[in-house]
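For this depiction, one protein chain was excluded, whereas all remaining protein chains were kept in their positions.
Let's look at subunit A:
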């Protein structure tokens, strides 16, 4: 009897103690989800380290951004969200917001103003594409080509991708319709401003697929961002699309004979969301982190480590030199005027509607 009581009492005590320590634990620990590799490293240097130093919070990194939407949905259904801040691309943020899986953010209230007093909402401007999304960087999907495989006429237009006469060899394109359909239409004579009007129609979609069909045998389809740089480095392909930061590190850090083709690059955004359903304590911590990590200086700092453009207008003048290579970063930014002569902005609204439909056709076409 006595023994039972002792056991019960000690169990209860341990339970209470562990609960108390869990409470204290929460506030001092957060899990941040991102993409891994050089990108996570840039965030570690620019955001995590200074924040940990400042507050003593322990930040745990999770590299699950690629499956963030599916995993957040599963966590939400299980009623146990273990992530505090998640780095996702804008289209995923829109979907998370649609599904009620991300918290709505009021930029003016929750984010830091620019140093000159401009409100956060104005500073981010049009880049606030969703109520739940706090933009961080502007990146672009664009082409790189082997300088030693294009002869004396390096490509200057995106249509070189469809020109297998002048530029023989394989090309790498992403295994999804987004971006490829736009480029195909553009190179099939559709004016830039009409691209999405055309793509809305069945005929337009067929037209884009027909254009892609002309190079189908010459294409290696990639699904991971690291594929194209590897294929370029191995000389497997003459040109290929990928994220501009990957090409930067291939060219500047690994010194490969590769050139950038900025023409018709497609801008996209990457940023933070805070999952819905966090406890008040964790939510407060996440908001505090976000406010710090998306202020003007921090966004500019990140550009020291990776060639993605900061999402705040006020950060642009503060972009300096690469932390290790010591080269000026501004000319390598996708938003640099020299690079941004002809650009697309990922059409979130359009692809949210047409993604499933066009993807089905695209995949059926691929499988033929």
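We adopt the following convention: contacts are C-beta pairs under 8 Å (C-beta built on N, C-alpha and C of every residue); 3 or more make two chains touch, one makes a residue touch a chain; residues count from 1.
Criterion: contacts and distances are computed from a predicted model.
Between the names "Aspartyl/glutamyl-tRNA(Asn/Gln) amidotransferase subunit B", "Quinol oxidase subunit 4", "Dehydrogenase" or "ABC transporter permease", the one given in UniProt for the chain missing from this structure view is "ABC transporter permease".
Considering the full assembly, A:69 is the residue among A:69, A:111, A:258 or A:290 that touches the omitted chain.
Residue-wise, the contact with the chain that is not shown comes from A:97, picked out of A:97, A:184 or A:266.
For subunit A, the residues touching the absent chain in the complete assembly are 66-67, 69-70, 73, 95, 97-100, 170, 175, 206, 209, 220-221, 223, 234-236, 349, 352-357, 359-361, 363-367.
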